[in-house]
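Quick one: the structure is below, questions incoming.
A single protein chain has been removed from this complex, and every other one stays in its place.
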Amino acid sequence: MNRELHYDAVVIGAGVAGLVAATRLAQGGARVCVLARGVGSTHLAPGTVDVLGYAPDAVREPGPALEQLAASQPGHPYALVGAGVVADALDWFVATVQAGPLPGYGYVGGGLELGGRYPSALGALRPSALVPVTMAAGEAQQLGRLCIVGTPALRDFHPSLCAANLAAAGIDARAVPVELELDRADANTLGVARRFDDPGWRARFCARLAPLLGGEDHVGLPAMLGLRDPFGALADVEQRLGRRVFEIPTLPPSVPGMRLYEILSSALRAAGGRLVLGAEVVSGRWSGGRVEAVVTRAAGHDRVYAAPWFVLASGGFASGAIELDSHWTARERILGLPLRGVPPAGEPRFVPEYASEQPLARAGVAVGGDLRAEGADNVLVCGAALPGAAPWREHSGEGIALASAFRVAQVVGELAGSPAEATA
Amino acid sequence: MTDLLELAEHESPRGSLDHCVKCTICETACPVSNVTPLFPGPKYAGPQAERYRVGGEPSVDASVDYCSGCGICTQVCPQGVKIAELNARARDALKRDRGVPVRDRIITRPTALGRLGTPAAGLANFALGLRPARIAAEKLLGVHRDAPMPRFAGRRFSRWARGRTSPATGRRAVYFHGCGTEYYEPETGEQVVAVLEHNGFEVVVPSQDCCGLPLQSSGLFDDARRTVLRLARALDGALGGDPDTVIVGNATSCTLMLKREAREILGLEDDPVLKRVSERVYDICELLLELHDRGELRTDFQPVHETVAYHAPCQQQGHFIGKPALELLALVPGLEVRELTARCCGIAGTYGLKAEKYEIAMAVGRELFGQIEGSGAGSVACDSETCRWQITHGTGRPSAHPIEYLHRAYGL
Partner (left out) sequence: MVTLSTDVLVIGGGATGAGVAWDAALRGLDVVLVERRDLAEGTSGRFHGLLHSGGRYAVKDPHAARECVAENRILRRVAADCIEDTGGMFVATPWDEAAFADRFVQGCADVGVDCEEIAVREALSDEPRLNPRISRAFRVPDASIDVWKTVWALARGARQHGARVLPYHEVVSVNRDGDAVTGARVRDPRSGEEIEIEARVTVNATGAWAGRIAALAGIEGVNVLPGRGIMIAMNHRLVNTVVNRCQMPTDGDVIVPIRTVSVIGTTDRLTDDPDDHTVLEEEVEQMLDDGEKLVPGFRRARALRVWTGVRPLFEDAKQAPSDTRDVTRAHAVLDHKARDGVRGLVTITGGKLTTFRLMAQETVDAVCAQLGLQRACRTSVEPLPGSETGRHYHLGERLARKEAALAGEQMVCECELVSRAKLEQAIDRFPAASIDDIRRRLRLGMGPCQGGFCIYRTTGIMHARDGLAAEQANGVLLDFLQERWKGSWPILYGDQLRQARLDDWIFQGVLDVEHLPR
């Protein structure tokens, strides 16, 4: 036996980029298998779709700003995928969430026309193009009098500091700490979210909170309004408190992000795609300029997945897919693909000021205009593996992941002659 | 020369703690810490606490014993930290410090139990069904009175196997049936043999014993090492010289033990026999799916008009091969398969039998039980026997190994 399996496309990585690329490919009729060492940054990131928040000044209208960015930075992922694809990807995304397993839950916001700004757990105003409906009421322009609610039982959210910074930004905000008993001293928002799934617990929570509220018309809570039916939980809490309620993303783990994973992975399942978790891809089998198969480290024995197309959605330095070793050599660890944006030997990789952009920031897997990896004709790259962006400073991570993954599936469709568009 | 050594060290459970970035993903998935504060969670008990452990110093964190060893943390960790393996080692150290309850010494030895129970199956099953006997067992032994207990079949699979020979086909498979098949579910073993033979395999059943997993997961490492090495030698002997012969098993946690856990958790990386064996081991569904991928699986399935829910047990997921059973069941005409997404049934081998852990195990299983009840399925397919017992216990629904459905569809 040779432990080899064959698919039409193999996607490496189960973050937003991998799940979206795989779902799109599967929706186009391909037999797709996603191989991932573990889940991606969905479980950590706020779960908002940030398309372009800073360029480097605050962006109000992401659409036009994208065009400008593409023009001035031709190596930027947005320049490669094009603004039109970004718009299509956002539309598809909104529809996919709508059709997903969480009733009533959806993404809303100004999209590419008018980005919104929503409070961060520190009380800064984070720019996002789309946010879950559970965050919608936090849009800064619409906020009236605001009450930020937290509990000392939760170490990952600090209402007083959040409210103080919002107040410094001119928003009428105050903090309300509530006493909550959680069975666990080190509880996080996920632990609380699991309780929010229980209507009885919700009711008790609201009963405890209501008397502490004053004339505020908005209540901000850490993002923990439940996993199973967040929309129902939101409606319930709003009704009980008689105020608009919204979630504020905070330290990992991310409850809205886990919902997003649930939605995207169930879209993949619905489309017939396979997902193998724990499958670390360690190498590829090459034939000329093409990758014939990739090898995963499974239990006991390596496993081989052969396919005509591979999508590298394995993330960047954060996921470990790209590594800088102690000899200061950077490499893409799975296929050894060439990188772009790595400072040459002898040049600084980092600078002493944390707040400056670090020279290594924009390094990623070198790709051509159609997102094909340099040197590998049948490998396409999407998400955080792409070079040319500093997404944590631009606030563009999810936008890039979504749009580039969407684009990758299109390219495979075009190159393979069976347009992924057909079934969309 | 040091290069390989280094790599081994770096990828050892202890070395792998360097990869932890504290991201909390393991915490989001841990079934146990999500239902009880008694277990502080995989990140805490694993890579975090490990930095405070010095070999030779007494264990100070008994809470690690509440880890059920399901291994989900390791599967979801995007950074490659061997969290479950770290926990297992810490549990071993704890047991060495503080001693092992008699109960754990008993329930971790399925072979001995099976040998005792089989000849007197009627009596044993009767006693296990008696409330007073179970209450006594709980008081005396700490085995929870309500915990799911299998029924002794009263016959042993190996007896059946010894009485027959598989037709020689030139394509051999060594069948590792495990203790569950041997004492409790010999019919599953018979189905495995039939399906393999139907697909052209000559099935060899060497004489064999427990893989040591129950011992290992209760932290009895020395006993576990002896047990697994004995098994490895038995299986290796049956491989013969043929490089194409595979070892195939249907007990997914026991095959995982051979493939990976014994080597990683028990520190037996260097044993050459175990290494050879671990590379040849297949889970039955893994093997069949691979055959199918190559166009070599017979698909002369007759329709089965049923709805079945499929649960991939944690240990099966630990093979890192996806869910081959799902794809196989999908080949059967008429069979409606519902994939269950809840990760764990709670039992985790012998964890859910223990009096102090039974409630936790049931709480873990609740999500899965709910999904099963809502699935509209008449039965549940699941690759692991202890999980099947727990599922049936938790839902009242019958459960079977996926091979049972294939066997039926083949009309064997």
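Per-chain residue numbering starts at 1, and chain names A and B are given in the order in which the chains are listed.
Methods note: a contact is a pair of C-beta atoms (placed from the backbone, for glycine too) under 8 Å apart; a residue touches a chain by one contact, two chains touch by 3 or more.
Given the structure is predicted, the values throughout are model-derived calculations rather than measurements.
Touching the missing chain, out of A:320, A:364 or A:413, is residue A:320. One of A:45, A:245 or A:342 touches the chain omitted from the figure, and that residue is A:45.
By the touch definition given at the top, chain B reaches the unshown chain through residues 2, 5-7, 9-10, 14-15, 17-23, 37-38, 40, 43-44, 48-55, 57-58, 60-63, 79. Annotation for chain A: contacts to the undisplayed chain at residues 41, 44-46, 50, 54, 58, 120-126, 153, 155-158, 160-161, 164-165, 167-169, 175, 177, 183-186, 249-252, 316-320, 323-328, 349-355, 358, 391-393, 395, 397.
Rule of thumb we're sticking to: only the chains that are shown with their structure count from here on.
The distance from the centre of chain A to the centre of chain B, with each centre set as the mean of the Cα atoms, comes to 34 Å. If you check the complex, the residues on chain A that touch chain B are 1, 3-6, 33, 36-40, 43-44, 183-186, 188, 190-191, 194, 252-253, 258, 266, 269, 274-280, 296-301, 303, 319-320. By the touch criterion stated above, chain B contacts chain A in their complex at residues 19, 23-25, 27-29, 34, 37, 40-41, 44, 74-80, 244, 246, 256, 258-260, 278-282, 287, 289-290, 293-294, 317-323, 327, 339, 341.
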